[in-house]
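Take a look at chain A:
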Amino acid sequence: MIYKIMLLLYLFIAFSLAILIFINKNRFVNNIFIISFLLLQSGFTVYVCLNYKITVFEYFTADSLAVLLLITLTLISIASFFHSNLYLNRHDETIRSRNIYFSAMIILITSLSAAYLSNHIAVTWIFTELTTLSASALIYHHRNKLALEGTWKYIFICAISITFVFIGILFLSLALKNTGSTDLSFSNLVKYQKSLNIFWLKLAFLFIFTGFTAKLGLVPMFTAGIDAKDNAPAPAGALLSSVLMNVGFVGIFRFYIIISNTEISHWANLIIFIAAVLSIFIAAIYMSKVQNIKRMFAYSGIEHMGLVMLGIAAGGIGYYGAILHIILHSFVKSSLFFQFSQIYAVFRTKNIRQTGNYFKYNPIGAVVLLLGFISATAMPPSGMFISELYIFKALFQSHNILILIFVLGLLTIIIWSFSKNVMKILFLDIPNFDQTKIQKFSRLESISQFIFLFTAIWLGLNPPQVFVNLLNDVVSAMPK
Partner candidate 1 sequence: MLSLILILLASLFFSGIIIRTKSILSGRRGAGIFQPLKDVIRLFKKGTVYSQTTSVIFRIAPVIYFSSIVIALLTIPFGSHRGIISFNGDFIFFAYLLALGKFFNIISAIDTGSSFEGMGASREALYSMLAEPAFFLLIGSFALFTGHTSFYEIFNFLHLGSYITYLLGVMAAFVLVMIAMIENSRMPIDDPKTHLELTMVHEVMILDNSGFDLGLILSAGYLKFAMFGAIISNFFIVDINFGYSIPSYFAIQIIFAIVIGIIESFIARFRMSHNSQFIFALTSVSILIFFGVLLVLEKF
Partner candidate 2 sequence: MINVLLIIFIISLLFLSIANRLKTYARVISLQGFILFGVTYLQLQEINTFNLILVLLETIVFKAIAVPIFIIYLIKKNNITREAEPYLPNFISLIITTIIIISTILIANSIDDTALDKIFFVVAVSTLFTGLYFIATRKKIITHVMGYLIIENGVFVLSLAVGNEMPMLVNLGIILDIFASVLILGIFVNKIGDVFKDVDVDNLTELNDL
């Protein structure tokens, strides 16, 4: 009972803070509101961790997946607010656009928390819609023609995807019809796993999977996310490319648990394999010709999500590897995006061709970029090396050798493109670089990225027992 009240209280306070920030013009008061939101978010995360394993009023649950992702979300959002503040100070924003930015970010983080915690597919759906709304307000921040184009594409594709998820929910209710129950919560669906109508379940999976690929960043709906991450300001882009992709994963994963013990699990795995391999393929192609740094990071995100879904489809230790991978990826990708603000401050451009010799102008930031690059391409000692190793082992153990070889080849191409670009940014000198245009920024801004990158390494190489237990608990519902 108390949990229910706390949850509603959290939502209510968060939304009111967002509205207050939107209407209040005083900057100091707004900063107070932002700090109070961060305290609220952290407090709520602690509360959820303490109340682990309680399901309340059939709509929300605090299981291991929710706890893990919620902790990740809170940490990244604290850093994101910090960097947003620096970004907005550097860019001379008006009060109004600043307020809209922060309100939208608060709504985004709140909806993400609620979506992670939800136990009912319709609740996930509603909060995913809210994330679309708030994310588009963030993307439209600069209000120029490119931003408009990116926002339009994002909203349109996400609207279509949300409609697809809704159709999937309708088919799911049809699948549930002959069991006599009308409760669409995940726990209820798991209970009636064996008696769901197979045909409708297949259709439901197809539509829900396609719908959530817009958030997750897989074929076929990934295009929205690329433009979104390119146009949004870098701290918002960090959120979009880490925790927003996680909500897509949550939507698919909770549904996948339901069908993993039914007859259609092989068919579903086939669909996921096709989507994942195509995504990695497309990421490889685009990364070899991309020239915009943020787009490069975005395509790398698609490749990682493809790997995560490969792990899910392969089974066995792949489940563990997939969840580990998604948590580590959130930390690594967001730190790369945070570092991008500094790259932009130095070079004033997003184009790779016009950047170079970053080591000379910002050595600490360059170390961050180098470390982030090593982590993102999953070279040791990155934590993602461990998770990718688990995923590949799972692919090998499930006799999908051809897929493994193909994906390894594609990953080689991706690593090559990524290295080519990053090495150029870091080391290659550019002629005629105007040094007077560099904006001033403090070297201490890189601290958050170091924290995240080392967290990623630590969680991968020497994870604490609590973390391992949580991960094992998430995969315990899956078939062996």
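As a selection rule, all candidates are chains of the complex that A comes from, given by their letters.
Heads up, the rule we're going with is that a residue touches a chain if its C-beta (ideal position, glycine included) is under 8 Å from a C-beta of that chain, and two chains touch if they have at least 3 such contacts; residues count from 1.
Bear in mind that the values here come from a model prediction, so they are computed numbers and not experimental data.
Visitor: Just to confirm the interface: in this complex, chain A touches which of 1 or 2?
Guide: In this complex, among candidates 1 or 2, chain A touches 2.
Visitor: Candidate 2 touches which residues of chain A in the complex?
Guide: Its residues touching candidate 2 are 122, 125-126, 129, 133, 145-146, 148-153, 155-156, 159-160, 162-163, 166-167, 169-170, 173-174, 177-178, 182, 184, 197, 199-200, 227, 230-231, 286, 289-292, 295.
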